Each structure stands twice: as structure tokens, then as C-alpha cells.
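Only one structure is covered here, and it is reproduced in the block below.
Missing here is one protein chain; the remaining ones are kept as they sit in the complex.
The block that comes next holds chain A.
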């Protein structure tokens, strides 16, 4: 996994709430058996009409918006657990998603792929939208170490939360598999204890 420390870039606004992973990557594109190529179909049915022509009004197609940060409405990534959604966002070039709320599974999937979900207050999200819509060239800066997101020109900033363990993983580019495998011994011990636990508990209560 790539390391993530800080980022300063322009952002693309997506002023829609409850964006579900079916919109991020529709089910008909889930037939691949590798992780490549999902970027092309990111937000497919919003980006393109049914003849495959780009919808110019959609912010991802709007040339005035650029950058590797996506700023989206409340409750982003709800619905299906498909990690393809995180792969598609990454493949398209996003490194950070900002929203006032993330669905649990999406958030985990994003973190497991080095895509940083930054949860901000509703007020801050509104200021972000406003700033980007007013001036598409305005930049945002994200500092993972200090857990801070800022609109540099405007003197506006906010702290964001991230699980300390996940933060270490992001900063160092580690993933969970390495860690879990290093715990094999403890896991095997647990399996033995679990058998005893079930035996005891069932016999103790068995009348």
C-alpha cells in the first residue's frame, strides 16, 4: 500500500447525499476478477448517458474541476459492501474523499486501499462546497499526521478523527494481513481456548 502523509490539491465537488456504492460502480461492472480498470466505470450512469456520451453537467466531467480530492454530500458509500467502489475511486485518481458521514464498510474498504476518508462537520462541508463552487481553483490541504483539513486561502480548518491504528497503517503503508499473520500463535491459542469455552459453557448449563 502507498504511504499517505499530506496532500495539497484542488477538489471536485459532488453535492449529492446518500451516494451508494451502486452509483459509484454499478453491479454490471463487477465481473472482473482483478482490481484493474474500474476507474473507467466510476459513477458510470451519472457520467455517461445510455449512448455512452459524457454528461457535461456532472462535476467529474466538468473541466473546471480538477484534483485528487472528492468532496461529497452526507452518508457517502452506503449500500453494498463492494470494495470495487474504493478501487474505482482510486483508479480514477482520487486520494482523499471528504464528506460529513461515511458508511462503515466503505470507510474500512477505503482505508484498506490507501484512500483516505476525511469526515468533517456539516458546516465545514458546506464551507468546502461553497469555496470550491466559487473558485474551482481553490486548494484544500490535508495533513494526516495532525489530522487536520484546511482551506489555506480562507483560514478555515477542522480536525478530523481517524482510528490510531489505521492512521499508523496509512502513514507507513502497512496493511492488516501482515499484522494478522504475525499473530498466528495467539490465534491458534484462541482456537484451543474456544473449544474449551464451548465445552464448559454447554456442560455447565446442560441439565
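Heads up, the rule we're going with is that contacts are C-beta pairs under 8 Å (C-beta built on N, C-alpha and C of every residue); 3 or more make two chains touch, one makes a residue touch a chain; residues count from 1.
Note that contacts and distances are computed from a predicted model.
Candidate names were "Tryptophan synthase alpha chain", "3-isopropylmalate dehydratase", "NADH-quinone oxidoreductase subunit N" or "Potassium-transporting ATPase ATP-binding subunit", and the UniProt protein name of the unshown chain is "3-isopropylmalate dehydratase".
The chain that is not drawn here is touched, among residues A:41, A:59 or A:113, by A:113.
In the complete complex, the residue from A:10, A:55, A:75 or A:127 that touches the missing chain is A:75. Considering the full assembly, A:34 is the residue among A:34, A:56 or A:134 that touches the omitted chain. Seen across the whole complex, the unshown chain contacts chain A at 15-18, 20, 22-23, 26-28, 30-35, 45, 50, 73-75, 78-84, 86, 101-105, 108-109, 112-113, 163-165, 175-177, 179-181, 183-184, 186-187, 190-191, 194, 197-198, 201-207.
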